[in-house]
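Left out: one protein chain. Kept in place: all the others.
Lettered A, B and C in written order, each chain numbered from 1.
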């Protein structure tokens, strides 16, 4: 998994000097990992109706890219977006409560796992439809440009989403109009059971993107520092009015596509190998340890804090009330006079 | 308009030795040109309801590519497809009658200008929807592959169609499955009023296509010999099981987008310059003349024959009866028992 | 004011709102110079500039997605699809994104999608009565003006709503002329208008079939039959009350549209009316529509395809012939 740059980028993957920053990233990744393993467990326990898509293994993509953003920057996700939501600052409590379908969830139970949102934190929603979040982010970038807001919009998409036509319509428009937009493709090698070699004609997703007239880079998505550097460079470009960037982040999902996936499409050894040799959390931990910025106790403390945070979120979700069934329907007030039907 | 090859093709644009072949091409281009100028005239005269999209200027793309095909090869067109239909051997009579909406038209008046078809000649229909014909052709290529038929399917698309997502879904599938498919993009620089520079991010359509893992070449679409060579090479590849090819044919439309187009998006001088210096008919005529294979009288005879053929088609259309209004609705027999509604 | 065409009236309403609200901008193919395929925006490119009358490559999903994202961010985009059928390429963006975001996320999506609908020349692929699809989809509003005044007044209202509006203008009305309201006149959604009063039968239409109904009413009047004509004006919300009130008076209703006659708005009207005014019905509610078939191009076929006032009169006579 070497870093490939389709077009030269001057981002250099040098870690920030500030150990506190890196430890915060590590802590955030640990929260996501715990959140995801607990979510899977709770899905099997029928606590989470309809199941979830776990992002375990992909933590560095979300945290690395979102830590390159400012609070005013907007993020839109995919069906697999717990990591994006948490990295963008959504409280684990409101996310977990949403997975449960409780009134205290971020949409009061209307949305569920694939429809997380937090407008106050500029997390513009995850999305059940492959490729669609990219479009919402692209439109947001258009608004930013028209409103001359000093901000960027980031959309995520999977490797599978690189085959849906809308993805390339969105990229074309963003590139043509030089929108402050970053497309991040989480290439985790699979779309459900389909390995990228059986879905993508051509050499690489970044290579495909380059044909649409925007800088397209491929980075090791398990290296949070590299992801952060690529996203920072892309953000700088966007804020400078130079237009969008496409980042292909090469990563891996540890769990099945969704809860219940039999995973007969890959060897357990492949998963084990990624876990053992390409784990983003262990990589950052090691980097910090080598610099003398994190000892065993420090790591254990971060883990414990993550575990406690997630336990608190679960407790919160468990204790929260169900939504009032009177909220099933939104009132559509504006145009509807008395007497209009339905 | 230099010939650009995104990926090396060994096709060399050497004209066939056989002067008769080249004269036939020239005659076919002359028929198309006359057909189109008459169609425009008849549209203004309210003989052709709903108007047409003239292919004048683009004759060499259709004739050059379709003359590289066999009778069993299938062609699907666009909204601008009179030239494809005529080049594939459809009688000008049934095409003109269809434009009129007469019973003798190729669909008995159901379709009209954008919905020409002739199954017996493997012209699988023109299409009112940008990009859609490419998909029909791609599916045809899939059937050919599954049925192991020694044939190829050709789909046309415009430069504007290079921005619609479906185009790239189709190309991806064709490349992935190595289908016997040729995509020919008639880049005539405009989609209605929109110049390609205002619609296409990136360097070129062929360059964009190359990112989808298939050979993509750009040819001078006004040079019928070059078009023919590129299409022949693509057909050979396809028949050899090597998969699809993307051909960007750079061309120009002389008329407005449709009948009534004010054309305030380009200078009359631009059109005049293409007509004078890049005309595909004059280019082939000159080539033949230089080789001593066509004198003035020979050319005049070809023109006269074209004019007569089109006059006959118009006469046929004029004299043909209107369709019986009982044919408005198709019977949908198979599943519908007595008593089923509608 | 001097009378404007339907197309000009739309443009006038849009331009007034654009002057008042800098957040409004238009996206579509071929709108900057050509003013769209029905000249609906002619001259606005020059007036408002290329940022606000924004040509987009042929990528319907992208233009609607751009509209959804921009709308969420506080802009008021109008996406002009030219032909209603081009919405097929943006159906997820329209129905799974635009229509659902306000519900799921509690974020307003003030997006207008303008398109031309109705049956005319151009062949089957450019002519489909699919406006009922949008009316059926929770989260979308659907406006179908039949007059210049409503084209102007309804677009002005649409540009003040918090939810996506499909604004569908009938091809055959493009050049129709009429008086229009001033800058402050907004026509509310969900209020049908009684176009012609009558008391023996209620004729209901929208878009061009309001004209069909009015023609039929004129003919019937010649035979001493008094028909009330109602223009629905918006398909969602649907003003069942006004239609029911009329039916209570007349006892008979005929719904006229260009649909293929299955489900959709005309079925909704019939279903809702027989429920709301069962005891007032003197005859079954009848529907006059096109055959269940794609649309042909040839003039005589197209003429045979389209419902005309004769068919409406026939339906009324059938109702009146009941014992």
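The rule we apply is simple: contacts are C-beta pairs under 8 Å (C-beta built on N, C-alpha and C of every residue); 3 or more make two chains touch, one makes a residue touch a chain.
If you're wondering where the values come from, they're calculated on a predicted model, not measured in any experiment.
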item: Displayed partners of the chain not shown (whole complex); value: A, B, C
item: Among C:28, C:67 or C:89, the residue in touch with the chain that has been omitted; value: C:89
item: Chain not shown: contacting residue from B:75, B:153 or B:218; value: B:153
item: Residue of B:42, B:129 or B:182 in touch with the missing chain, whole complex considered; value: B:129
item: Given C:106, C:136 or C:162, the one touching the chain that is not displayed; value: C:136
item: Among B:34, B:53 or B:115, the residue in touch with the chain that has been omitted; value: B:115
item: Touch list for chain C against the chain that is not drawn; value: 85, 88-89, 91-92, 95-96, 99-100, 103-104, 123-125, 128, 130, 132-133, 135-139, 236, 238, 259-260, 262-268, 270-272, 274-275, 278, 281, 283-287, 291-294
item: Chain B, residues in touch with the chain not shown (by the definition above); value: 74, 76, 107, 110-111, 115, 117, 119, 124-125, 127-129, 132, 135-144, 146-147, 153, 165-166, 169-170, 172-173, 176, 330, 332, 334-342
item: Residue ranges of chain A at the interface with the undisplayed chain; value: 49-50, 101-102, 105, 108-115, 127-131, 160-161, 163-166, 191-194, 198-200, 261-262, 264-265, 322-323, 325, 327-330, 342
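In this section, only the chains that are shown with their structure count from here on.
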item: Centroid distance [mean C-alpha coordinates] between chain B and chain A, Å; value: 44
item: Inter-centroid spacing, chain C versus chain B (mean Cα positions, whole Å); value: 36
item: Numbers and ranges of chain C residues touching at least 2 other chains; value: 57, 59, 61-62
item: For chain B, residues that touch 2 or more chains besides their own; value: 163-166, 198-200
